[in-house]
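The structure under discussion appears below in the form of structure tokens.
For this depiction, one protein chain was excluded, whereas all remaining protein chains were kept in their positions.
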Amino acid sequence: MPAENDRMGNGSVETHEESQEEASVATSDDHLADLYKKMALIRTFEEATQRGFRQGKIGGYLHVYIGQEAVATGFIDAYKEGDKVITAYRDHAFPLLLGSDPKETMAELYGKRTGLAKGKGGSMHLFDIERGFYGGWGIVGGHVPIGVGMGYALRYNETDQICQLYLGDGAVNIGPFHEAANLAGLWGRDGMNATLFIVENNQYGMGTSVARSTAMTDLSAKFNAYGIENEKVDGMDLEAVLECAHRVTEQVRETGKPYAVEAITYRTAPHGAADFFEKYRTKDEVKKWRERDPIGLLEHKLLERGTLDEDRIEEIKDEMKETIDEVTTFAEESEEPPIEELYTDVYAGEDEYMGEEE
Amino acid sequence: MPAENDRMGNGSVETHEESQEEASVATSDDHLADLYKKMALIRTFEEATQRGFRQGKIGGYLHVYIGQEAVATGFIDAYKEGDKVITAYRDHAFPLLLGSDPKETMAELYGKRTGLAKGKGGSMHLFDIERGFYGGWGIVGGHVPIGVGMGYALRYNETDQICQLYLGDGAVNIGPFHEAANLAGLWGRDGMNATLFIVENNQYGMGTSVARSTAMTDLSAKFNAYGIENEKVDGMDLEAVLECAHRVTEQVRETGKPYAVEAITYRTAPHGAADFFEKYRTKDEVKKWRERDPIGLLEHKLLERGTLDEDRIEEIKDEMKETIDEVTTFAEESEEPPIEELYTDVYAGEDEYMGEEE
Amino acid sequence: MPEKTYREALREAMSEEMERDDSVVLMGEDIGVYGGTQLVTDGLLDRFGPNRVIDTPISEDGFTGTAVGMAMMGMRPIVEMMTMNFSFLAVDQIVNHAPKVRYFSGGQVEVPLVIRGPNGGGVQLSAQHTHSLESFYGQFPGLKVVAPVTPHDVKGMMLTAIRDPNPVVFLEAGALYGTKGEVPEGDYTVLFGKARIAREGDDVTLISYGRQVNLCLQVADKLNDEDDIKAEVIDLRSLRPFDEETIIESVKKTHRAVAVQEQWRYFGVASEVTAIIQDKAFDYLDAPVKRVSGAEVPGPYARNLELAAFPSEEQVAEAARQVLYLEVV
Partner (left out) sequence: MPEKTYREALREAMSEEMERDDSVVLMGEDIGVYGGTQLVTDGLLDRFGPNRVIDTPISEDGFTGTAVGMAMMGMRPIVEMMTMNFSFLAVDQIVNHAPKVRYFSGGQVEVPLVIRGPNGGGVQLSAQHTHSLESFYGQFPGLKVVAPVTPHDVKGMMLTAIRDPNPVVFLEAGALYGTKGEVPEGDYTVLFGKARIAREGDDVTLISYGRQVNLCLQVADKLNDEDDIKAEVIDLRSLRPFDEETIIESVKKTHRAVAVQEQWRYFGVASEVTAIIQDKAFDYLDAPVKRVSGAEVPGPYARNLELAAFPSEEQVAEAARQVLYLEVV
């Protein structure tokens, strides 16, 4: 394993290929320390985006991953070359974990030409196809059938790759989720659907708690209606997520049958960055969940086990701040997309733009 | 009870008010004999529509209820004044059972001005609001949220009326069903949803069997995902349906909570009248189900018990034929809607038509 | 007259009518406990309780459909789409159920239903959240489609919408909830199907609706100041019913017209406006009607691209000058 500084030197998170080498020692303490760093990077990144938003440098909607870091970090740890990942608009953590350049990730949020999507997508629409990240989608539930179709294509192409499909607790109530889960279950009978559903139950869809959005609040059990095996995992405990992720990922890979995991987690930040009033939950509730903050929890474990000490933790946090400072500077200093970009990427092929440029 | 001839004299089926008087003796043999007549009327009506379609006198799509008669007959037996009924396009039986004039019902299929909807809706869109029949809808699953909304309105208006909401096995796979069931479950917690879901599992959605449309084929169990109590009933056995219908209807009425029944039945006719090729099922399968034909089954019981004898049964069948002959003649001889009807009923209120009549 | 925001005027219309009429209920995502993401319904849950201010799960088709059912039963539901972009999920109910059932039942039912929410672009909401849906919904008989731009109109038209026995798609100017204007107290209505002359003029007619009306007013100022051109500005207000008369009258006076829309050019409102004018005022036209539309691309995120995608003052002014033959094409 290269020295830590090297790995993080370019500001990018360690790539999955590296972490794969140690899949067998997935939960070894060294590996946990690496993952701790990734989570810290995500957290620091997200805090910077919140600042950028408040400063008016990031526009549109901004949804941060604060509180949920262990979920993606754990599942992406089981990512293998060729796998695909798709999620909704709460998407910053994914490219960071898949090895995209944090600078380009941030630049996208700043609407700059150096962004992952040339500044044309923004916070909700991060994409990095080369690294397996298929977005970044804005309509609740809309990407769910898309992910299931990807899970079909992977089997159609006779690979053992899988599609990690993330969705929120709010998305479980919308029709497209139901239709797509049914298709996954159906196709999975013939081994034709390598989709791993990961329901990030962060307790709320915007201001609506799970209990106020469905009379049957056991979200993993909803997959029973489609013949899809399912379980729950403590999404705040990285070690629990890792165990689950590696096991079920292998199962989907081998069988071509979909599987669903409900990760119990919590969004400690407001739903969107513009959303400062939180009438829908109490400070006490947030405080209670903060005590189980995934980074805090892991930090505590690693300290107890002596894998890291307080100094090293401070060091890591400083490193992350520095990295993210560079990232932010890069995003700020990058240029806007050239105006011609308005008319490109509308169509693939020759006729890129069908309107008139007057 | 008036003499049978009187009741059927105008060609209409006995109305629900009458049958309600005997709710307590719901399954008495006399009552069963009445219901037998209703089922025979429906069957005869449906056979006449098939002829009308083949003769080109009925246009569009035509979906008959042959094989499923016991389901609606049993549930509508539990209908009380003020209740509402809504279903999809396989809807002829419902107005017949609710006391609509069979002549007007048939005239609608013939596209005549004397039809239930002035000839503007046709086979798929029968309506008789006065008698509680809210259609007659053409999009699979589309009427399901509508029925759930009606179930809400009934409680909002502080009645103890309920909405009987019929849907097919094919409809269980479409998003709107899922969304609506979830809403029903949610509102039902506060007693705000008097919806009785009746899933008519006739084994096929067009050419697709239940087993080919979902990996989890227990359709009533799908309601578990929404916290809605549910059960199954043998939809070929009128007595079983009656028992279930009266019991669950009362429950919904009292609690304002939705309930779901999966009626196991079979469409012995083709899906639509134009659909003569049936590659999707075997003759043997159809034959096997025909042996459990709901009318045949009841006939057998009534003969065995001596409630009816062969002669009376012949008589009833002849009566029904006569009635339906009159019905068909009425439909055939009625006039087309006047051309001005093209422009009415587009909008309620003053501005009935917004185009130009050139 | 008191000055109020567009948001307040809207809330006032709904809450006043809820006081008057028990059959009016509100439905939508986060409209109750949360107060609405645009705060349009803020405070109404406390006033009217959960049976009348119904927080729904994320299921646009489902809850819109339930509202159709409620409406058929005599209730008057007002459905909020958190943004109109999400109405794509409810299209089947909006265009193929609500506006059709009266017809195919032979007039047996009414569907007094309002579907409302912010329409049009915002600030960097990007492709999936940037749509102007006037012609998209405006093409369906049985529906009414309106797009008020002033606080005055949004209240008066909402009251009309609630009382209308037909389904109404009520397109709010998503970018203008905070803008202020005079709003009469109490009950008044602005009827559908009557355009508003937002500014009078003799030289050229600028025709628009929604937030582009404000753009046209700015351009009218500019044309006045820079070239002494008197532009008449027409706010269509309602797309279905459509007020052909006011447009035709104006063009008969000015002989020149520019139609401005944020939506895409093809099959948009501006094309209809153009078609109507050339049909009914052909002999009065001194120049072809010009259209100014949003760029023919999905909504871009980057602010510079987004600004270039929306119609601009320059484009409208240039089009006006073109129809006045002040600038060579």
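Which chain is which? They are A, B and C, in the order written, and residues in each are numbered from 1.
As a convention for this text, contacts are C-beta pairs under 8 Å (C-beta built on N, C-alpha and C of every residue); 3 or more make two chains touch, one makes a residue touch a chain.
Model, not experiment: these values are computed from the prediction.
Enquirer: Have a look at A:Ala211, A:Ile339 or A:Met354 and name the one touching the chain we're not showing.
Expert: Looking across A:Ala211, A:Ile339 or A:Met354, the contact with the absent chain belongs to A:Met354.
Enquirer: Would you indicate which residue among C:Pro50, C:Gly122 or C:Pro298 is in contact with the undisplayed chain?
Expert: Checking the options C:Pro50, C:Gly122 or C:Pro298, the one contacting the hidden chain is C:Pro298.
Enquirer: Consider the whole complex, including the chain that is not shown, and state which of B:Gly119, B:Gly235 or B:Gly256 touches that chain.
Expert: B:Gly119
Enquirer: Please identify which residue in C:Ser126, C:Thr150 or C:Asn214 touches the non-displayed chain.
Expert: Spelled out, the listed residue whose C-beta touches the missing chain is C:Ser126.
Enquirer: Pick from A:Leu96, A:Ala117 or A:Ala263: which residue touches the chain that isn't shown?
Expert: A:Ala117
Enquirer: Quickly run down the residues of subunit C that touch the omitted chain.
Expert: Its contact residues with the unshown chain are 61, 85, 88-89, 91-92, 95-97, 99-100, 103-104, 126-128, 131, 135-136, 138-142, 239-240, 242, 263-264, 266-272, 274-275, 278-280, 282, 285, 287-291, 296-298, 300-301.
Enquirer: To test your reading of the contact rule: which positions on subunit B touch the chain that is missing from view?
Expert: Looking at subunit B, the ones touching the missing chain are residues 59-61, 111-113, 117, 119-122, 124-125, 137-142, 170-171, 173-176, 205-208, 212-214, 275, 277, 279-280, 336-337, 339, 341-343, 346, 353-356, 358.
Enquirer: In the whole complex, what residues of subunit A lie against the chain that is missing from view?
Expert: Here the touching residues of subunit A are 84, 86, 115-122, 125, 127-129, 134-137, 139, 142-154, 156-157, 175-176, 178-180, 182-183, 186, 190, 192, 344-349, 351, 354-355.
Operating definition for what follows: only the chains that are shown with their structure count from here on.
Enquirer: Please identify which chain has its centre, taken as the mean of its CA atoms, farthest from the centre of subunit A.
Expert: B
Enquirer: Any idea how many Å lie between the Cα centroids of subunit A and subunit B?
Expert: Those two chain centres are 48 Å apart.
Enquirer: For subunit A, what residues touch not just one other chain but two or more?
Expert: Subunit A, residues with two or more chain partners: 173-176, 212-214.
Enquirer: Of all residues in subunit C, which are in touch with two or more distinct other chains?
Expert: If we look for residues of subunit C contacting two or more partner chains, we find 57, 59, 61-62.
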